[in-house]
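Structure, as structure tokens:
Note that this complex is displayed minus one protein chain, with the remaining chains in position.
Naming follows writing order (A, B and C), and every chain is counted from residue 1.
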Amino acid sequence: MNALLSLIVVLVLGALAYVGGSVEGLRTLFGVIIPYAAILTFLVGVAYRVVRWALSPVPFRITTTCGQQKSLPWMKAGYLESPYTTLGVTLRMALEVLLFRSLFRNTKAELRSGPQLVYGENKYLWLAALAFHWSFLIIFLRHLRFFMQPVPAFVNLLSDADGFFQIGAPVLYLTDVFILAALGYLLWRRFRDPQVRYISLFTDYFALFLLIGLAGSGVLMRYFFRPDIVAVKELALGLVTFTPAVPVQVGGLFFVHLFLLSLLIAYFPFSKLMHFAGVFLSPTRNLANNNRAKRHVNPWDYPVKVHTYAEWEEEFHDKIKAAGLPMEKE
Amino acid sequence: MAEHTPKPEELSKVDYHPPKKGWMDPHVEFRKGTFCYSALAKNIEYLGMPNPREWQPFDADWKLPPNWKQIILDGMKERLEKYRSFRLFMDICVRCGACADKCHFYVGSGDPKNMPVLRAELIRSIYRRYFTPAGKMFGPLAGGRELTEEVIKEWFYYFYQCTECRRCSVFCPYGIDQAEITIIGRELLNLIGCNINWVMEPAANCFRTGNHLGIQPHGFKDSIDFAVDELEEITGIRVEAPIMKKGAEVLFIMPSADYFASPHYYTLLGYLMLFHEIGLDYTMSAFAGEGGNFGLFTSHEMMKRLNAKIYEEAKRLKVKWILGGECGHMWRVAHQYMNTLNGPPDFLEVPVSPITGTRFENAKSTKMTHIMEFTADLIHNGKLKLDKSRNDHWKVTHHDPCNVARGMGLLEEPRYVINGVCNHFYDMPENTIREQTFCCGSGAGLGTDENMEMRMRGGLPRGNAVKYVKEKHGVNLLTTICAIDKATLPAVVDYWVGGVEVGGIHELVGNALVMKGEKERTADLRGTPFAAKEVKAHA
Amino acid sequence: MRDKGLIFAGLVFFLVLITFPVWYDLAAGTTSKGPDPKLPTAEKDCVAPVEYMRTSHMDLLLSWRDQVVRQDRLTYKAFDGKTYDMRLTGTCLKCHTNKEEFCDRCHAYAGVAPYCWECHIDPALAQRSRG
Partner (left out) sequence: MSIDRRKFLGVAAGASALVLAGKASVDALAIGSQPKQGGTLANTRWAMVIDPSKCLKDKGCTACIAACDKVHNIPDFKNPKHAVKWIWKEPFKDAFPGQEDEYTTEQYKDKPFILMCNHCNNPPCVRVCPTQATFRREDGIVMMDWHRCIGCRYCMAACPYGSRSFNWLDPRPHIAHLDTDFPTRTKGVVEKCTFCEERLARGEGPACVEACEAKAMVFGNLDDPDSEVRQLLKARFSIRRNPELGTQPEIYYLV
């Protein structure tokens, strides 16, 4: 139900853009105004969300340790899984952000009769997530060829590497295949796995369909219904250099692509997609496991009512005395 | 075992198919065996917490304060501003589901709201509805839910069906820690007086007497004296067991169960033997007679109130540093919270083992060393005379307590000590130990008998792993360094496995320790005859 | 612990990075003006209409390539009935004599690096190599 609804919403929005791209009066809206509004929403929204997180302090050092602590000098410590230093934390975070270390650990548990609980490898989610995110990043960077003039060498290098197999013309980008395959898997997984289907919200499907629509329209444009690429770049450069104009040669599918992108980036700050920034701030991951060596300060600490020794001794005075235990006051 | 608990064959038929109705429906049924009774008014009153009253979870009317909704929302707002973890974990979950089958309660119950992701969504949906623009505008479409009394009941049911073991957090790509969310959830429930007696009574007891069980100072002394007497019978040596001795070098803190419950008691014997043998200048305290901290299961504030006495007592007794015994959540607090809550303990010195001279650099600020670190260091430096064969009647496996494993990273020390004092050690399958260790199913204040069905469900993964090593290697002893484990794992192991005992590591140390001037020992601390001695007799 | 400094630094870094194209184009003095390929003056008709050639010349070239190499077909009957040899250097470059001023200008602008010229020889290059 959630899935169907979000599919319909994305399809309607896509159709809206397709029509908007061909109606003269709406081209500026879809080609200039909405993209600018979306970028502004993204920048302000992301900054706002991050600042909100930053304003809430981390009162306690609650590292989730996934390996041996540093203790006795002869005992081998897990410097990545249970980091003791800032360097260790940095490496742990790098593994987490770049390679999805925690997801790599994923297993699946299955209860068989007996009862016998068995565990198996379960790396597909990790693989698909990694394939999606890296492809997305590379595709994003590749798109810089539309936004930068002259095209920087690293962008060309990346495009060359991505099209390494030189299949067809324009050459097939591997990331285009990977991203669609990965998104397809992630969607299929939400449908197939009853547990994941049960927890999936409208927004989960919405984000997926938005991304599939974005990648799909891009793939259609590159391989099947090519727009005038020079005109596309003129539009993109116009946006970046604040001299916006919509060339007459662009329309249709390109507007679908641009609009879905605008929606995605505008949707970012309001959604779970903020995990891209949040992952850096996760206190269970980005803190060293050196609690006992270095005091962590809680900025909002306040005094609490305690039961002091004096009160305690007074309350149990006779009993302490009868037991012959040492006392402050006889 | 409570009589209404189903048999293992029935309980292990878990249906993992989620129900037809969506999870946003908050309705829960309080079925006997799956929830804990409410806190008694006197305990709430004693601790000065809100809304003490007579009520039970299965009552229709929970007698909430009239402005309960405002209290909850204000409480949420305050905590969103105070805890980055809370705000972040409300925001960034992508519902990938990697945590789902990592929770022992989910594995054992199949209840989808026991998937950590969904347990968190119970509160996240309220957060979205009242604290995010998308949720305010689009409601359920943006994953938002109205806060109703039904939701409060649902929170109560599921936040007291989470043992804060943090296993989900290991697998979460963003390190989202359900324990953090449960802790905050329970804090919120406490604001309107919805809490369980199994947490509030120990907390109240601890606040008053210094230990969870409410043992008063003379009782404490009796208990220790009894242990000293028994040790004399076993070893022929009368050990010294100082209580509240001023000027001792070390203050020893242990969970109160060690001196009052079984099989913890054998661990206490082990400590006393060890300290005597190495001539440690130490003291125990009846005031700070509890390492465990049920405040952790109540609120951050209560944790601080209960924890305060440890440093206070260390200062009063003018000790140099603190040694902590075998305990799980006591160490979560001592390792991750204590120094922040009640530090800095500038009046103490960096712990140095008086026997080996080892300086415990990793505890240089908190000044509290784990007894596993301490004993491992002794064994490593050859300071103990150990006869491993005295543990030959045990085939040992080790259960890593959640808090010590995932809150501390103390994984190797216990294994080092076990291998130092016994010959037959077999680890359980790797998905169930170390940082991936499974909870006993009764932590975080849920180890009460009325909750037995849920405890057994939660204990299924652990029980299963024990069964595996029992069948493969003939394991007959499950060691652990957590007092709650020692109290609750016997039931779990009896229920799911059978024929395996539970004990502490220092019990094994006590068995193996050859003391100067001891009489010939033929049985271990439990009175079980040594296997090796038997063989010799036959030969 | 707040770590505000670190977080704000990270946020500013991110914002600068994400808006990098703006700074880059500003520094390079870029305008949105497109490339200026030099069109042949001698010949007016191409093998296909200009709209098609702008977006899909690579399809045509690839089709030519496969026909010539794999199917032993050599001549192409264009939309207007004229026939052409299906040859990149022999046919295309006969009119578009200057690869640098025709092909490369758009390709560089769009960040496209076709690998045709790794084997096929741009006459200008051959000329230069001869000295």
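Criterion: a residue touches a chain if its C-beta (ideal position, glycine included) is under 8 Å from a C-beta of that chain, and two chains touch if they have at least 3 such contacts.
All figures in this text were calculated on a predicted structure; none of them were measured in a lab.
When the full complex is taken into account, the listed residue touching the unshown chain is C:Ala126, out of C:Ala9, C:Ala28 or C:Ala126.
Residues of subunit C that touch the chain left out of the display are 48-49, 51-52, 55-56, 59-60, 62-63, 65-67, 69-70, 72-79, 83, 86, 89-90, 118-121, 123, 125-126, 129-130.
Criterion: only the chains that are shown with their structure count from here on.
Number of steps on the shortest path from subunit A to subunit B, with steps defined by chain touch: 1. Taking the mean of each chain's C-alpha atoms, the chain closest to the overall C-alpha centroid is A. We define each chain's centre as the mean of its Cα atoms; on that basis subunit A and subunit B are separated by 33 Å. Our note on geometry: subunit A versus subunit C, Cα centroid distance of 35 Å, whole angstroms. Separating the CA-averaged centres of subunit B and subunit C is a span of 67 Å.
Not a single residue position of subunit B touches two or more of the other chains.
Shared contact sites, meaning residues of subunit A that touch two or more other chains, fall at 53-55, 57-59, 61, 281, 296-298. Residues 5, 49, 52-72, 74-78, 81-82, 84, 96, 100, 102-103, 105-109, 111, 113-117, 119, 125, 129, 193-204, 270-272, 274-275, 278-279, 281-285, 289-298, 300-301, 304-309, 312-313, 315-316, 319-320, 322-326, 328 of subunit A are the ones that touch subunit B when the two sit in their complex. Within the complex, the subunit A residues that touch subunit C are 43, 46-47, 50-51, 53-55, 57-59, 61, 144-152, 155-156, 159-160, 166, 168-171, 226-231, 233-235, 237-238, 240-241, 243, 245, 277, 280-281, 296-299. Looking at the complex, you find that subunit C touches subunit A at residues 1-4, 7-8, 10-11, 14-15, 18-19, 21-22, 24-26, 28, 30-35, 54-56, 58-59, 61-62, 106, 108-115.
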